[in-house]
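All protein chains of the complex are present and in place, except for one that has been dropped.
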């Protein structure tokens, strides 16, 4: 197999995460060719050059369109702010590149639809960066559910919470503008939705509430400005097969740092998980003597692939960045036409449709069916 | 102070719990007179006599109306199935007795209203058995919120889960009949509602979903019978001051045994608690250096009254029955006209109104405002 | 069965705990006669009378010898400071009373031996207050080990920690005097030793280290006084069958409140427990698929007797005082000649022999075999 030529647009939080994944994927997995780090784009040419040197890219540019036209680039990592995703992804696909775009697709649903159309027209791999589904824990939970380890699932709760908007005295910034989206719904809800999709399929109906913990925030220059979106959202959901679920998202939840807490109840057992302790999960099975039934805390191990590709000893733990390495290998498999576990633009569009339905439910104060 | 003459109707789970509370309340607290255990009623006279001997009551009867007319009885503990509460409580109040009735008041709202009218007409203490609010942890959480330890509360989540209806192969029994009520809503939701009321006041609006994990259940004689109520309920709520909340109740949640999990988010901190570990809670305060901020696991101690009345050393733990002893002392204080922390029939009626509104919301598939 | 006449000497921490146990044991268990609370002794007659009224004892005295001679007293609870145990217990036994004495027996081994001799000569029940073995969790752990649930046990660790001596600025008081004993060894080590004895039998060899976290302490009148005993002790032990164990005790361990943490490793599984969460334990069994092996957190339930005598629902929790009620019932059974699970003076003497051997090991800086 020819090495893939990689282009990277954006070098912030997720940009570095992609760069690390491209750097290590071959050494970790062994079964994919070593990617060639070809071209890196950043808004500022100095920064672009500095990051290219750090991350090991051959070329640097301040014009992402140059990168997209580079014939040595086969696949483009898009890690810029959400409002740029659509233009970049569509241009890349139209230029015949595969695309690995960070979630969500785009703030506006119509833009996300255009992205999907471009993907379909291109015939190229178009993959979204929903890396939490790549956790070996999540893969194993999916396998357990599939084999009936907790019976028929009937009820789910999922919470995603952080506290970066929790301080009422923090200055107003763009995250609180309407143009940045609904707030907790699109910042956070898409992640739990990707897990629900991965484990159970798509959402069928929702009713939503949202709140602004702080009506306004101080401005740096003095005065205050009204907050325009909602830091906390709560949603009742129905999935297929009559499964009820609750989704709670709060970016103003003091003390929560990277929490994605999942509870899954079935007819013969239950499962719980928290992303803040991403190397373990809990399983209850109504089996054996009642006097010894209890939630089992299971640590990941080489028996939960692809944990084994990272560490051959159990209980030693993967990190957040390792999830992106796993996703990168799945992407490469998708590009090669092999079976892979990824969120395509098609899956992603449906996730975003759910988010918009949630917002609509809040504004119209009623249940919304998602067609 | 004259010793109170106690009558006890019902000797099951809660009947024994009341008996133990009446037995120990004087020795634990020291500041109330020793109650006199006068009269015990049970459906069957042999059982009544056996239980009277065990629990130390002077008289036994199979006719609860005799007990209610007993001039030596000052206060009546009502611990029978819910459908009997109204008749017994009203008769007792009309006979001039104080009443300590297990929750909920009655399956039908109109009956609960009649109970409240009887209480008001009698001028006697009429108290409901919502013992979870008596936990020293809950008292301390209330004090912390009151003094602003976590700032202004803006978001709450509460879950109540057990697994006694979780086995799909268990035979159909009365708990699944419509006449037994809505299911999870009135079995469980009243407890979280009592905590929400105790900490924050009453609920203003709700939207509810409910599910039947199992559509039908086997009958002992063969065949199957359709389940008539809902084992799991999920509710979005609004409390006063724009606080959003979620209430989740599931009596078919494998692995949960006595879970009442509470999360409270405020503008400068947060609190979490789980009844399955009732002697501790977690507090996060956004204070001091960021590098050492975290949830503090706080064990109850003599500094959290009335823990000190049970054990003079910290971290040694109260049990479920101890909560009823605390409630019993609060009841005695209420009877004596002293300030007390209890759920009166008036408070309880509002709790039950919320439950009925939740059920209505489910059936009408819309938000319901609670007047 | 005739009601037992009860005498209680001492009304502090443990005195109240005994009083509550005598008060409730009949109502909780049903299968023992209601004890008669006859006589209470306290150093001060006013306090004695006040406590007798609170706890429900008929007579009060400031002279414990009067209580011991009271023909209406059948059994004497001794809950005074350790240095009084020997005289009181021996006098009570010689007066033909059963004795329920708080641990330890006596600071001096010779006094403890005299207590045992008096017990043997009297033929009466002579029982020590090692209530932690009465926890339904501990009973179940014992049963699990007995049935081979974790295979052959080969290694044990037990830690007992509190922090009441942790503050270096607290004033010197009698606990730091040599006359009060070795420090952590006799304050704490006896409890873990009672658990080891209950689960595995007696200790065969020890090597000990002890430290004084604070060399001296301030005096109330100014100046400082040297601390005379050791707040922390660590011991390597050998039990029968080549089992190795470690015992750690620290009464200056900041943050620990009532910790007795036990780890038991066997050839096919392991068990862990912490008294600060006394209603649960963890069990690992090397059974089934490796991908689902993990420590199971098991909450106590009615299936773990005698939990069922307190609460008929699982996961609702007992408290510290409930353990004493269980112990009280075991004592009554012992008095009645029924099989019972208690620590007799004979068992207790062996526990104290181990403690003295530990101290000797420290002073002689070598392993000590316990004959």
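Per-chain numbering from 1; labels A, B and C assigned in written order.
The working rule: a contact is a pair of C-beta atoms (placed from the backbone, for glycine too) under 8 Å apart; a residue touches a chain by one contact, two chains touch by 3 or more.
Here the structure is a predicted model, which means the values were calculated and not measured.
Student: Among C:41, C:203 or C:232, exactly one should touch the missing chain; which is it?
Tutor: Spelled out, the listed residue whose C-beta touches the missing chain is C:232.
Student: Which of these, A:192, A:294, A:314 or A:348, touches the one chain of the complex that we don't see?
Tutor: A:314
Student: Which is it among A:27, A:45 or A:143 that touches the chain not included here?
Tutor: The single option touching the absent chain is A:27.
Student: Tell me which of C:81, C:148, C:168 or C:240 is the one touching the absent chain.
Tutor: With C:81, C:148, C:168 or C:240 as choices, the missing chain is touched by C:168.
Student: Name, in rising order, the residues on chain B that touch the hidden chain in the full complex.
Tutor: Counting over the whole complex, chain B touches the hidden chain at residues 140, 144, 149, 280, 282-283, 285, 290-299, 301, 303-304.
Student: Name, in rising order, the residues on chain C that touch the hidden chain in the full complex.
Tutor: Output for chain C: 150-151, 154-155, 157, 159, 163, 166-168, 207-211, 213-214, 232, 234-236, 238, 242-244, 246, 248, 250, 252-256, 265-270, 284, 286, 293-295, 365-367.
Student: Can you list, in ascending order, the chain A residues touching the missing chain?
Tutor: Listed in rising order, the touching residues are 12-13, 16-17, 19-20, 23-24, 26-28, 30, 34, 54-56, 162, 164, 256-259, 276-280, 299, 301, 310-322.
The rule we apply is simple: only the chains that are shown with their structure count from here on.
Student: At the interface of chain A with chain C, does the proportion of residue numbers present on both copies reach over half, so same, or stay under half, so different?
Tutor: Result for this pair: same.
Student: Which integer distance in Å separates the CA centroid of chain A from that of chain B?
Tutor: 41
Student: Please compute the C-alpha centroid of chain A, do the same for chain C, then give the distance between them in whole Å.
Tutor: That pair's centroid distance is 53 Å.
Student: Which chain C residues reach two or more other chains?
Tutor: 280, 299, 301
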